[in-house]
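What you see is the complex with one protein chain gone and the rest in place.
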Amino acid sequence: MVIKTEPFVVNIGPAHPSTHGVFRMRTTLDGEVIVDMEPVFGYLHRGIEKLAEERTYTGCIPLTDRLDYLASMSNNLAYCLAVEKLAGIPVPERAEYIRVIMAELQRIASHLIAVGSFLNDCGAFMTPILYMIREREKILDLFEMVCGQRLTYNYMRVGGVSQDIPDEFLPALDKFLKEMPGWIDEYDRLLKENEILLARSKGVGILPRELAVNTSASGPVFRASGVKWDIRRADPYSIYDRFEFDIPTGSVGDCYDRYRVRIEEMQQSLRILKQAMEQLPKGEVRSDVPHLIRPPVGEAYGHIEAPKGELGFYLVSDNSIAPYRFHVRAPTLINLTALRDMMVGWKVADLIIIFGSIDICMGEVDR
Amino acid sequence: MTVALSGEEIAARLEEKFPGSVVESGADSLLVKSGSWLEIASYLKTTAGLDFDYLTAITAVDYYDYFEVVYQLTSIKHNHSLVVKTRCYGRDNPTLPSVVSLWRGADFQEREIYDLMGISFDGHPNLKRIVLWEGFEGHPLRKDYRRW
Amino acid sequence: MTMAALPPDWPGGFWLHWGVFVVVIFVFVMATIMGFIWFERRAMAIMQARLGPNRAGPFGVLQPVADGIKVMLKEDIVPAKGDKVVHWLAPVVAFVPALMIFAVVPFQGGAILADLNIGILYIVAISSVTTVGVFMAGWASNNKYSLLGAMRQVASVVSYEIPVVLSIVGVVLLAGSLSMQQIVMAQDIPFILLQPLGFLLFFIGALAEINRAPFDLMEADSEIVAGFHTEYSGMKFALFYLVEYGEALAISAIVTTLFLGGWRGPLLLPWLWFLIKVILVFFVIVWIRTTVPRIRIDQLMALAWKFLFPLALINLIITAVEILVWPAGSLWVLVPINIAVMIVLVLLWSRFFKLGWGKVEV
Partner (left out) sequence: MKFERYGIGIAKGLSVTIRHLLRRPVTTQYPEQRLNTSRRIRGNELIWDREKCTGCATCAKTCPQGVIHIVTSVSIEENKYKVEKFEVDTGYCIFCGLCVEACPYEALFMGYAYERARYRRGELVLAEEGLLASDERKPSGYAHPEIAATLPKQTLLLDKDRGKR
């Protein structure tokens, strides 16, 4: 006697405790098992690409802060690189090094939030994320010392950075670089071999390698599936070819690999920071660029390895002070393409973990 | 270092494979006819030497008398990239063949271009507005979009 | 009726003794629950490098009182299409058994409300009535999430009842009596040393029954919003909150009595020993809750049936054999044997069993 059951539709989000922002999943559940899942975006759409067409090239920089608001230093860097490529503006050496230091610090801060909220979704009651936010506060202190803000930095300018780093910045950074490896070991001791976390995340939400390439995933999600592809190594922008660091990759592409890849990437960032701090030259931090830049007619596509993936800016200029077209290649929106394939067949408890392991930021998805 | 393949070199190969499909080829980009774009795309993806298996980004730009859609392709194996452009004319219902069948990464990006720019992609499995709500009329990213 | 445990010099008859102890137990339970709420929030806070409540009263001690007043002032919403009577009755049916467990908990030599000679059986029976209350709450709220939560609770309590009871039987075998006083009296060596595997199984099973720490599936906020008490607010929600902490206190009290030697201790006052051990056990519960992530529902079931249940059976057999072949001398010789047995069994058992399978082909 077959009991007739029919799946019921549950809307997880947009105001759900663990959807990392306003994101809705129309999930069809058969009991606890997920049968189908359709993501719904648009709750945080501000039309940044339309706004940018009315602002000067410098006025667009505060807009880029609000794309992926957890990594706005990387957004600034990507935008400035694209404009410099478009207008052919040189960048002094010291500014390049300061940009690398800021971008790598931002990568650590963004990964801390990503790993912390992933472990929080697994159920570890607020402890890992509170430890990681404590470390992130130290990075935010450094950012505040340099540019005055803790979230939307608006620090980088076309042709360099807005202000030089104050003299108490380097000793503080040095102290941070000495302490941080100890904190990362502590996170590993806390949960790396925790049997329950292994049971919950190993083999869950697998993103196979070909599917990852086919859905053009990028960033830790892509490398966790075993693809050794990092823009800093594949297409080195600014001065990344002067540092040696290696690219951590996962094997299977499940939630546990994504968690491990992010932890190891933090350690690699610390290596880059140490080398960048030693080679930091003297000199001014900004080439003389007119306040209203008028790039020649043309287009340019600049991309960097942002913490969440390959962040690209496609700018078209018609020799006026405002960009004719300002398109953002949002890594988090494209990483969500394979979300349905990763989730079907798993249970409700896994849906939250798989979604948490992709680490999205709604500001960048909806733009 | 990702080698950006030059437009002419690829244009030459495409010319003898698909005669008359390459409109113009600049130093770093390649303009192809929208009609034969799908075959060119599958050719680029499948031939041994090119292997463009990773679609980095799709962008649509509104140049008033035509829409230009720019595809940034990359090959993970050979670490080289190519920029291919197609144009579609007409402002009421410009259409282009969808490449979701080749690269599933284009799914959300094409839906976003449909939603904000108004270019519809035939062959797309689920062409709906991605960011704006269903009842929204007009496509905001078009140059002639008047808010009120 | 003979009150064996009642020392001769106690004034008044049975009813006076009953009245005094009802008041004592009610005050003890209420005060300790308030204390535990505050203790958990402070302990978790310090373990997470933050401060915890410190505004209401010195060191935030009046925070539970403030919560209580706030909850009483909150509006008590009853879901429109929910089953009103069952919705009203559920918290009562859940809370009363949690309170009744303390009737047989021995605070001191003679200080026990009713020294039943089947004390531990009474506890096992009463503690499963709470599940009825929880299921009533889940059903009456007429809400998808609550029903899901209540179903999970019933499933987990049913499957964890067996390992818990089997490990209790191990203790009873050693103590030779079901009465809680006798168990405490028999513990010259705390049973945690004689029965380490039994303690481990009882503790894990008890955590799952009161859905705390790694097994808090019922109100897993990241998944189903708040489990069975989603639709409760106001005083009824407060009662469920008391049930959670009341059961945590009950489990700590039972663990202390069964495994840590109840009120027996070298120099301090006996009931002070009892209190210290209860707080210590509760601290371990809070400590585990701060660190360990949550388990999935199918893994929860698999853990009960594939890991705890077989081990509980084996533990029972080993204890029985030990009692048959009792060495004439002291029991201390058994302690290393049992600990070695526990380690071997846990290593062996976890080697060749897989917990729960993941993907279901849809």
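A few comments on the model shown:
Should a chain be cited, it is by its letter among A, B and C, assigned in written order, with residues numbered from 1 in that chain.
Assume a contact is a pair of C-beta atoms (placed from the backbone, for glycine too) under 8 Å apart; a residue touches a chain by one contact, two chains touch by 3 or more.
The model shown is predicted, which means the values in this text are computed figures rather than measured ones.
In the full assembly, the chain not pictured is in contact with A, C, by the touch criterion defined above. Within the complete assembly, C:45 is the residue of C:29, C:45, C:94 or C:197 that touches the hidden chain.
Looking at A:50, A:134, A:209 or A:294, the residue that reaches the missing chain in the full complex is A:134. Touching residues on subunit A toward the chain that is not drawn are 55-56, 58-63, 65, 127, 134, 137-138, 141, 144-149, 152, 154, 162-163, 166, 168, 172, 175-176, 179, 182-183, 185-186, 189-199, 291.
Subunit C meets the missing chain through residues 45-51, 287-288, 290-292, 295, 299, 303, 346-347, 350, 353-356.
Methods note: only the chains that are shown with their structure count from here on.
If the chains shown are joined wherever they touch, the resulting network is a simple chain of contacts running from one end to the other without closing. Relative to subunit C, the chain whose mean Cα position lies farthest away is B.
Between subunit A and subunit C the centroid-to-centroid distance comes to 44 Å (mean Cα coordinates, whole Å). Annotation: 26 Å between the Cα-based centres of subunit A and subunit B.
Residues of subunit A touching subunit B in their complex: 41-42, 45, 47, 49-50, 211, 213-217, 227, 229, 234-236, 299, 301, 303, 310, 312, 314, 316, 324-325, 327, 329, 333-334, 336-338, 366-367.
Within the complex formed with subunit C, the subunit A residues making contact are 8, 10, 16-18, 30, 32-35, 119-127, 130-131, 134, 190-191, 194, 196-197, 199-200, 203-204, 344-350, 352.
Partner subunit A is touched in their complex by these residues of subunit C: 44, 47-50, 144, 148, 214, 216, 220-225, 289-299, 355-356, 358-362.
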